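For this depiction, one protein chain was excluded, whereas all remaining protein chains were kept in their positions.
This part shows subunit A:
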Amino acid sequence: MASSEDNPTDHNAEILSIDAGGTMTDTFLMDKDGKFTVGKAKTTPEDESRGFINSSQDALEDWNLNVEEGFPDLVSTVYSGTAMLNRLVERESEVDVGILITGGMEDTLRMGRGRQSYTGFSYSDRLHVNTHKHPEPLIPRDQIRGVRERIDVKGNELVPIYEDDVRESVNDLLDRGVDHIAVMFLHAYQNDTHEHRAKEIAEEIIAERDMDTDVMLSSEYYPTLKELPRLNTLAAEAFAAEPSRHQLQNVQDAVDDHGGEVGVRVMASHGGTVDIHANELARTLISGPIGGMIGANYFGEKLGYENMVCTDIGGTSFDMGIIIGNDWDIDYNPEMARLLLSLPMVNMESVGAGTGSYVRVNPTFDKIELGPESAGDQVGVSAVETDVETVTVTDCHVALGWIDPENFLGGDMPIDREVALEEIEEQVAEPLDMGVYEAAQGVVDILENKLRNDLEAVVTGEGYAPSNFKCLSYGGGGPVHTAGYTKDLGFDEVLIPEWAAAFSAFGCGAADFEYRYDQTTNIDIDADLSMEEAAETAGEQLTDIWKHLEDKVAAEFENSNIGRDEIDFQYHILGQYQGQLNAIDIESPVSRVDTAEKLERLLDTFENAYRRQYSEEARSPELGHTVTQASVRGVRDVVKPEIPTEETHGPEPPAGAHKEPRETYWDGEWVETDIYDLHALQPGNEITGPAVLEGAATTFVLPPGHETWLDEHRVHHLSDSA
C-alpha cells in the first residue's frame, strides 16, 4: 500500500478520512507530523462499518498498528458513504414516503423540468433531443396528495388552507403505511404558516392513530425558491438520507467499540463536514469530487496561494473548480442521480473523460473518439485480471512506455504491455491505417487537447485570466497529463503535490466542521431610501432572517454538544441590482445590518465584488439592490492535516531516487528516459524532461521541453523549459 515513507516507526494516527465507494472503501490516515498512509478494503453495503474497520486496519498495518491501538489516538474522523446515493440512483428505499403538496401541483415530480430530462447525460446525449427522457420520480404519483391552499410569491395568503383536505390526505397516506409525510407548499420559503398548520394537523392525527410517522416541512429543511428541486431534496432527505442514519451510527459504534473517542463526521456538499446526527443529512449525498477542492483551499491558505484552479483526473472524469481569494463558488441547484436538488454544493465542472475512458474509432468518420463510457477502476485491457475489452487511455500510456507495467498502483495491479499493444493495433491502429505507437500517441493528444479546451473554457469562460491562477493538479491520473493539459494556457504556476492520488481524501480530512443554512429572500433596498430608512426596513428584515438561520446552525451544533460561543459564524447574501437576473455571492463584513453604518458596509462590499466580477462601468447602484438569498455558515475548529515541511537539498536528485532508465515514446521517437522514484526525491531537486517520476499510486510524466522542481512541502512546480 502507498505510504509517504518506507519504514514504519512510532505513529499517532490522528486524522482518519474514509471514503466508502461503490466497490472499495479507501482510507487516508495521517499522523500529527503530516505523515500519511492509505488503506483499502471491499465496501460492505449491508453493514458499512465492517468495510470501514477493514479499511482502517489495512492502513494502520503500514504503521504496525491494529485498530485497538490506533483508534484511541484519533482526533478527527471523516466518513463519506455511498448507501444514500445508491438509494437515489436505484430509486429503492426501505421507507415509504407520502407527499402533501399544493392542490393542482401533484404532478410536479413527474413533470420535472426540461433541464432534468438531460441532466447528468453525456454531451452528445444532452445535445440530441431523442436521447432526452424525464427520470423516474423518487415518489410515485399515488403517494402524493393535493391540499387546497395558496401563498403568492410575496408571501401573501391567496387561498386559506383547506384543513379538511389535510385531514383526508393524511389519513389516506397513513392507511397506505407511509413512514414519512413530506409537506411542500408553493412559496413556503416566503410564508411557512400553511406548512406548519398542515404539520400540526398531521401530528394530531398521527397521535390519535397512535402511529410514529414523521412529518417533514420543505420550509424547515430547504426554504429556497423553485418547487421542483425543493421537493426533490425534501423527498431525498426522507427517502434516502434518513434511512442512512443507522449505517452512520454503526460506523460510530464501530469507532467506540474499538476504543475511539472521536465523533464521526460526514462530508457534506457545502464544503464542510457535519455530525451524523445533523438534521439535514441529504447534503452528505454529494461529496465526490469536492474533497479535492477543500484540500486545495486548505493547502492554498497554508502556503499563501489565494487564487487556484483545481484539476482532478480520475478513471472516469475530469473535474475542475476555481478558488478565488481562498473561497469557492456555490452551486445552489446541483444534480444528483438525474434529479435537480436544492442544496448548496461547492461548484465544480465535470467532463466525462479520464484515464479509464474507452478509446474507439467512429466507423462513420474514421476518427478516434474517447468515452463517455469508461472502464473506471478496471483500468483497461492491459489489466489482465479484469474483463475490460475496449482499449482505454491508460492502455496507451502503457504502450508508450510512460507507465511501468511492473509498478502500476505500486505493483498491486498486474499489467501486460503486450496485450495493450495487440489491442491498440487491432481496435485503433489498423482501422485507421496507422502505426500502433502513432495511434497511442494520437489518443493521448486527443485527450489532452480536450482537457485543455475544457479547462480553458472554465477559466476564461468566467472572465478570468489564467496568469492570475496557480493550477493545481491531482487525482491518480492527473500528473500523467498535467504537462499536456496545461501547455500554453499561461497559468502563473502549475503545482503537483506528491500525494496527488490521495489528495481528495486529504481534502476531506482538511474540511471544517461546518453547517450552512440558506433561505430565499425577496428584500428590496430601494435607491431612493436614505441609509437610515433602508436599515430600519430591509436591514431589519435581513437581520431577522440571519438570526433565524443562525439559530438553525446553532441547533445543529447542539446535536454534537457544541455551544454557541465555540462557533465562528459567517454571513452571506446573494445580491443583485433591482431588476437584474443574476445575483452574486457576497460574504458580509458584518453580522447585523440593522443600522445605517452596518448596512452601508454590506452594500460597499457588494459594490466592490460587482466591480471585480463585471466592471466599474457595469455598476448601477441607482437601480437599488435586491437580496435574493441569505445564508449563515457556522464553523468550529477541528484538527487538520499537516502539510509536510522538509529541509531543502541541492538540485541534483539523490542516487537512491534513480531507477532503471527505459525507452519512452515522444512525438514519433523512442527516447532513453530517466526514471525516478517520486518519493525518494528531495526538496530542492530539479529535473528536466523527458523523465518519468513513479510513485506508489501515481505517475508524474515530464515530457521533453518541461522541467520541475520539488519544494520543501513536497509539491512539484512544473514549467516549460523555454
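What we mean here is this: a contact is a pair of C-beta atoms (placed from the backbone, for glycine too) under 8 Å apart; a residue touches a chain by one contact, two chains touch by 3 or more; residues count from 1.
In this text, contacts and distances are computed from a predicted model.
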For the complex's missing chain, which UniProt name, "GCN5-like N-acetyltransferase", "Acetone carboxylase, gamma subunit", "Ribose ABC transporter permease" or "RING-type E3 ubiquitin transferase"?
"Acetone carboxylase, gamma subunit"
Write down which of A:86, A:122, A:191 or A:279 is the residue touching the left-out chain.
A:122
From A:364, A:467 or A:530, the answer for touching the chain not displayed is A:364
In terms of residues, what is the contact footprint of the unshown chain on subunit A?
122, 124-125, 128, 130-131, 133, 360, 362-364
